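Excluded from the complex is one protein chain; the other protein chains are retained at their positions.
Take a look at subunit A:
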Amino acid sequence: MSASEWEILRELDALKEAKATIARKISALEAQLKQIQLQNDAASNAFSSSSYSTNGLTQDMIHRYSRHLMLPSFGVQGQANLLKSSILVVGAGGLGAPALLYFAASGVGRLGIVDHDVVELNNMHRQVIHTEAYVGKPKVKSAAAACRSINSTIQVVEHQEALRTSNALEILSKYDIIVDATDNAPTRYMISDCCVVLGKPLVSGAALGLEGQLTVYNYNGGPCYRCLFPTPPPRTACQSCADGGVLGVVPGIIGCLQALEAIKIAASVGEPLSGRMLLLDALSGRIRIVKIRGRSMQCEACGENSTFTQQKFREFDYENFTETPLCVPPVKLNLLPSESRISSKEYSEIILKKEPHVLVDVRPAHQFKIVSLPKSMNIPLSTLEVRLPEVSSALKKEEENSGAVSGSSAQLYVVCRRGNDSQRAVQYLHKMGFTSARDIVGGIESWAHNVDPKFPTY
């Protein structure tokens, strides 16, 4: 990027920031002005506003939430309860985004947001609360600004930090209802345990691919997360949205349902989804609500003889328990000796020198279709075993085409997305007699970083 481009981008950023600040000031001042005008009106009126019976709702509130008030099953009492309630949303991502929008719009009195991450363009397909102007900025700031612009009359609290055993008790204790909108197993156990020791209901949602799950834990004697899942799943069974993909609208639906459940609890209306679990299968258009076990007497967290206290919570090692780090950095395996690996730069030189070789890309076929390196052949890792003959014949063909010139045999290289599966593939290839097979360190992501910044990453 040239210096002048840089300068313009920086100025644009500064101007956008200033614009947002001004917009916030305008809406705050407008709200203030309206309030003063209303007070003046009330004062000039022969009737003082306190002479009307409104169940504690102001004229503004009655106007804003009128469609809630018109609902016989929700009504003034439901809205008054909601206005007095406080809800904490942990995670301002795909689940938290729609939930937060509805909480703000519906008038939750105090709305807390916890997140340590920044807004990323490749998450915006599902994190609909964030706008392009906030890319690279903290999600909490972005989400809080969106909530305030929808409803300037509620209190929005920003917790711009990762939830940990050291701060969770303090943060969660300030709210009536907790919404788990996070994306990993250790945090889910941590939030559930914290809700148990603090006695808070937990509205839990999850989504991946085209499926979603929803239930309410620790509500009115119902089960907690550990009652259902006393032992954490093996790490290999926990896929993330970054690795498995997710259709944006799926967490959107689950997040909306989380908002619904939390609003019901806050307003004290209806039957919360406790002791039951909603399962969404978006692809087939099926929603199933199943009956799940009640509170387990043997539960380590909430059972009869549980010794799980606030102190124990503070000392509990969730990363160790689930064998998963709380903040998930992509795993970097190191399975091969260095002579069996080459860097993406070295591989680019092999292409330039036209050295005879075959490049096998072991990513799943649908990822290969997104983008691939020139002349690579796609053999997904799971099919490598049965497609070994294709590797042999490709090598043979390459040797026939160029062997006469160089006199040397064709080399075999393996690539994947980040350089883990390619090592597994090379290990297998070595075992099967392709002893010179080598993998490209860091996969196509490294190619994009170190060889060609124009190469698309996903």
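Of note:
By definition in this document, contacts are C-beta pairs under 8 Å (C-beta built on N, C-alpha and C of every residue); 3 or more make two chains touch, one makes a residue touch a chain; residues count from 1.
Basically, contacts and distances are computed from a predicted model.
Remark: of the listed names "Ubiquitin-related modifier 1 homolog", "Phosphatidylinositol glycan anchor biosynthesis class F", "Multifunctional methyltransferase subunit TRM112-like protein" or "AAA+ ATPase domain-containing protein", the one matching the undisplayed chain in UniProt is "Ubiquitin-related modifier 1 homolog". When you scan A:Gly212, A:Gly303 or A:Gly419 for touch with the missing chain, the hit is A:Gly212. Interface note: of A:Ile292, A:Leu333 or A:Val371, the residue touching the hidden chain in the full complex is A:Ile292. The residue touching the chain not shown here, chosen from A:Leu111, A:Val246 or A:Ala267, is A:Val246. Take subunit A: the residues that touch the chain left off the picture are 91, 93-96, 181-185, 188, 205-209, 211-213, 228-234, 236-241, 244, 246, 251, 277, 279, 281, 284, 288-293, 382.
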